[in-house]
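The complex appears here minus one protein chain, its other protein chains still in place.
So that you can tell them apart, the chains are marked A and B in the order they are listed, and the count of residues begins at 1 in each.
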Amino acid sequence: MLPKKVKKRAALLTAILFSSLIAIFIILKTLSSNILYFKSPTDIKNSQDNSINKKIRVGGMVKKNSLIISGAEIKFTITDFKNEIRVSYSGTVPNLFSEEKGVVAEGKLQDKKYFIADRILAKHDENYMPPELKEIIKKNVK
Amino acid sequence: MINNLIYMDGYGIFVWSSFVLTFLVCAVFYYKTRKTLKKYEKEFAIEIEKLSVERKKIALEKSKVASKVFSTYNKTF
Partner (left out) sequence: MFNFFYNSNIFIWIERVINFINSIFFALLLVALSFALIFSPPDYLQGDSVRIMYIHVPAAWIGLASFTCIALLSILNFIFKVKNFKLISKSIAPIGLMFTCIALVTGSIWGQPTWGTFWAWDARITSMLILALFYFLFILTQKLISDEDKANKISSIIAAVGFINIPIIKYSVEWWNTLHQPASIKITGTSTIHASMLMPLLLMFLVLILYCALIFLMKYKTEIIRIKKNNLKRL
């Protein structure tokens, strides 16, 4: 039905697309650990290679009632609700940094349970609402 | 009220810079696109004008685009 030329072009394009799809898939697979912007405390617990002097990022929630501020130093616990890791940091934190909110800490691991950060980023979640509504939700939860 | 709108609890600079930047870029882009369009319309009309009388008649009769551009061009200039 279709002219031969059209079929030929369709086949060529399919071949190009298919091969680039496979190439991209392989690239993403091999890079998968590098694509992850941060590791969760569980990832760190499970991984074999925890070289101390490598810079990594740890992310999760700031655990409730774990934040201690003593002078310039801030200590808190990052949790993914399965495992947790203690973080120490001195410096300024973003406005959105607070307990029970997402956080990404950049720095070096001391051991599997202790992390010294030299940079703190706040990770925002996908919820957007006006402040009054937040108050109502808070009351209802209590 | 006005102060609050500009300052926005310290976020003002971020909010206003992104809004102003976006609309500035959009305005410049609109202006450039319009300018190119006008340039092409003008060139096209001039080209039609240059044709000999018979060929001009054929072109304007055969092509709606030609007659449209030619008439709007002659109206504005």
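Note that in this section a residue touches a chain if its C-beta (ideal position, glycine included) is under 8 Å from a C-beta of that chain, and two chains touch if they have at least 3 such contacts.
What you are looking at is a predicted structure, and each value in this text was computed from that prediction instead of being measured.
Asker: For subunit B, enumerate the residues touching the unshown chain of the complex.
Answerer: That gives, for subunit B, the contact residues 5, 8-12, 14-15, 17-19, 21-22, 25-26, 29-30, 33-34, 36-37, 40-41, 43-44, 47-48, 51, 55, 58-59, 62-66, 68-69.
Asker: Touching the absent chain: which residues on subunit A qualify?
Answerer: For subunit A, the residues touching the absent chain are 6, 9-10, 13, 16-17, 20-21, 24, 28, 32, 35-40, 59, 93-97, 101, 104, 119-134.
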